[in-house]
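Reviewing the structure listed below.
One protein chain omitted, others in place.
When the chains are written out, they are named A and B in that same order, and each has its own residue count from 1.
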Amino acid sequence: MSAFLAAGPDVDAPTVALSLNLLWIVIGAALVIFMQAGFAMVETGFCRSKHAAHVVSTNFMIFGLGFVAFFFVGYSFMFGGFSLPGVFGMDAPTGSALIKFGDWVFLWKDSPGLSGIGGQASTASVMAFFLYMVAFMDTTATIPTGAMAERWKWSSFVMWGLFCGGLYYPLFGAWTWGGGWLSQLGNNAGLGFGYVDFAGSGVVHAVGGAAALAGAIVLGPRIGKFDKDGTPRALLGHSIPMAMFGTFILLFGWFGFNAASTFAATDIQFATVAANTAIAAAFGSVAALFWVHTRTGKPDPSMMVNGMLAGLVAITAPCAFVQPWAAAVIGILAGLIVIEVVWFVERRLKLDDPVGAIAVHGVCGIFGVLAVGIFADGGYGGGWNATSSSATDGKGITGILYDFGSLGWGQLASQAIGALVICTVIFGFAFGFFKLQDKLTKGGIRPTAEDEIAGLDLVEMGVPAYSND
Amino acid sequence: MSAFLAAGPDVDAPTVALSLNLLWIVIGAALVIFMQAGFAMVETGFCRSKHAAHVVSTNFMIFGLGFVAFFFVGYSFMFGGFSLPGVFGMDAPTGSALIKFGDWVFLWKDSPGLSGIGGQASTASVMAFFLYMVAFMDTTATIPTGAMAERWKWSSFVMWGLFCGGLYYPLFGAWTWGGGWLSQLGNNAGLGFGYVDFAGSGVVHAVGGAAALAGAIVLGPRIGKFDKDGTPRALLGHSIPMAMFGTFILLFGWFGFNAASTFAATDIQFATVAANTAIAAAFGSVAALFWVHTRTGKPDPSMMVNGMLAGLVAITAPCAFVQPWAAAVIGILAGLIVIEVVWFVERRLKLDDPVGAIAVHGVCGIFGVLAVGIFADGGYGGGWNATSSSATDGKGITGILYDFGSLGWGQLASQAIGALVICTVIFGFAFGFFKLQDKLTKGGIRPTAEDEIAGLDLVEMGVPAYSND
Partner (left out) sequence: MSAFLAAGPDVDAPTVALSLNLLWIVIGAALVIFMQAGFAMVETGFCRSKHAAHVVSTNFMIFGLGFVAFFFVGYSFMFGGFSLPGVFGMDAPTGSALIKFGDWVFLWKDSPGLSGIGGQASTASVMAFFLYMVAFMDTTATIPTGAMAERWKWSSFVMWGLFCGGLYYPLFGAWTWGGGWLSQLGNNAGLGFGYVDFAGSGVVHAVGGAAALAGAIVLGPRIGKFDKDGTPRALLGHSIPMAMFGTFILLFGWFGFNAASTFAATDIQFATVAANTAIAAAFGSVAALFWVHTRTGKPDPSMMVNGMLAGLVAITAPCAFVQPWAAAVIGILAGLIVIEVVWFVERRLKLDDPVGAIAVHGVCGIFGVLAVGIFADGGYGGGWNATSSSATDGKGITGILYDFGSLGWGQLASQAIGALVICTVIFGFAFGFFKLQDKLTKGGIRPTAEDEIAGLDLVEMGVPAYSND
């Protein structure tokens, strides 16, 4: 045990940089995967104890179900047929066809499907990239489990997990991060850099929120949620502490979600991203606290939670492009929006969303997408888009507050187009899925009233969440 | 998808090193922020269920409330007018005036207030530094929420959060980490390197503990805590598991708290810091277990928790300067101290501290500050202080066990001065705040006896922590 290492390995700086960048992606992926625990705690805490084993089990299994479908189908669908501009410094794709489903899983060497890939470095990069991407998909997949909680058949949930990982999430993903048409809007004059979404206010959260909305509509409200005259009743969650601990886990994981989306630690913009993320979370929670206190006279804990999450969701798209003051403003606005939308969904739309997923992920996700076109200051991003670059006088992503001309308005237009696609095509995709599933399933995708009143734990899972033997 | 990256970006070693160092700070900040979940679980678990929504909500909102005040006021106050020796290799300050409050938030480029800062690297460094610092502030801010739990008005708590982030924490912070007079004591002969506190046994924990003590005095004990003859009664916490899970989260986050306080991964002392931190935590918990078992005949779970936390708090100041055996000794002593002090506070001082924050953070924080002057072995630190360096024969921070002469005793004196300031000026600042607030608030800062007996959840928060609908 005499001579422990006193000097580092004999490698050059680019090699160290590659290692560092891959490490950041892997750590980021681990943080995002840990967010599954956060979602599980928030959603379970906000639900009632008689359904708690069911709710927590959906949040638990979504990881594996979505993962398996993304592994075999979704990943290839999302990234197989499009260019991956800038990410990992990859070349343009050699062919325009989709790679064959599942081919990538045999990538070691002598892989017939991916023979162009050679060496350990390539393999490691693909593996890191897959891991980070599958974690993002699972975030989307877990969002509807909250809005649809307490009245959703387990069998239907299982199908959702496979559908989301294989097709639902990857569709909008392919159009944006996969290099598809939305990302290429910027090739048209007057549309800025095309649809830009740094870490997924739209790609992940609004897409998940759209499914949450679709599912909540198809299922209808929980028994007892609305009085005969349509007045909503509070169905209290069974553990406020559980929900708040989960929110802190989400805040923690969000640093991986947003800051590792630089895909490189050598792009030190990640530090700015991390700080902006925290700023929006803090201001979101404070704004929601003061707003709900003003409006109701009480500092409702569930709105503190939703305020922080709203700030986090909204900053996710613009986090790399805005100044700290703008992160604060985005957080504040999200904190106000989320409260009003939670009430609007419940009181006006008469929809039942036990955890507020539609407001938090759906509406604040859309707000985050649009915020890029408003607050982006032109200091970062867009280097991958040669066409736009020349047309933009060297500026990066720029919103209307920093360019009230065609660059800013064009960017906002691209963002609005993306938002519109989510609200129509993607929402329709989810709605169609749940509606079709409801038709094809014997008895529909909702448990019987008897089972719902008894609690889904014993009927569906076979065990109670809590036992006091 | 043919050619994934097989070689790293073309950068030089210093650029990679900068990226690596910033990454360590950002990961460290995320870990420290995650500690908020740990504090929330420990404090909520040790409190009673009828106050649990209130307690967890104070722990939840403190993050945002302290953050917002630090963002606008505290950060500038703490770092604006002083030199930042060594940190980030920054130059000496150009002026002695405070930077204008809030100026730093517009730091991208063309920032009028900070025009000397240029380029993305500077921006990223400032952002990372701010994020790490705001996380530390929030640790201080959350400490009194434990000692003051179950009998504190929400409105008073909100003011505390803003006060702590804006003024209370930054004052001692400015005098130490901000480059103020305590850090410059070493310019005087015979005071070692001045007040040294690697990661904040004093700056964070004892300062928080001082506020906890002040708050507990002003509020008085919970109804039922003491019999008529002054004998303390155990008011059992509602969840031992919750408190223990939270403690593990704190242990986990503490690696970011202490080890990332090198502000650089290229300063590989961080590895020694991390190991010392774990050593003190382990020995602290074991010492407390054996001590409480010996003294009471039972292995009290709450004392295991306090023993580990005591070890962590005490090693926080000396973690970079001591050998592994010293980390073990510091942990053991802290584990013994915390038990005796918990009992002393309760039985002699007749103070009610539901979670033991005064003993854990206050007294063990002070012990950690003094431990630097005792156990530091001269092998690290002090390079920033040119004056001292020449006077210290090239040694780093040195305690009396390694230099029984003027260097060691001088260091211990500086540490004692810092400790004294916390016990007097800083304690007085907190005491004055709570006392004044108590006078100015209608009905004082303590809820009515009726509300306290009913539980603060329904009265103050409007919802119960737990519901079994």
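In this section, a residue touches a chain if its C-beta (ideal position, glycine included) is under 8 Å from a C-beta of that chain, and two chains touch if they have at least 3 such contacts.
Just so we're clear, the structure is a prediction, and the values are computed from it rather than from any experiment.
Would you indicate which residue among B:M35, B:A149 or B:A259 is in contact with the undisplayed chain?
Considering all chains, including the one not shown, the answer is B:A259.
From the list B:Q36, B:S125 or B:S261, pick the residue that touches the absent chain.
The one listed residue touching the chain not shown is B:S125.
Return the single residue from B:L185, B:L219, B:V305 or B:M461 that touches the missing chain.
B:V305
Please give every residue of chain B in contact with the chain that is not shown.
13-21, 24, 27, 31, 48-49, 79-80, 84, 88-91, 93-94, 99, 114, 116-119, 121-122, 125-126, 129, 235-241, 244-245, 247-249, 251-252, 255-256, 259, 264-266, 268-272, 274-276, 278-279, 281-286, 289, 296, 298-302, 304-305, 308, 323-325, 328, 377, 379-380
For chain A, which positions touch the chain that isn't shown here?
1-13, 15-16, 18-20, 22-23, 25-27, 29-30, 33-34, 36-37, 40-41, 44, 52-53, 56-57, 59-61, 63-65, 67-68, 71, 104-109, 120-121, 123-125, 127-128, 130-131, 134, 154, 158, 242, 460-469
The rule is simple: only the chains that are shown with their structure count from here on.
Whole-Å distance, chain A centre to chain B centre, using C-alpha means?
Chain A and chain B have C-alpha centres separated by 33 Å.
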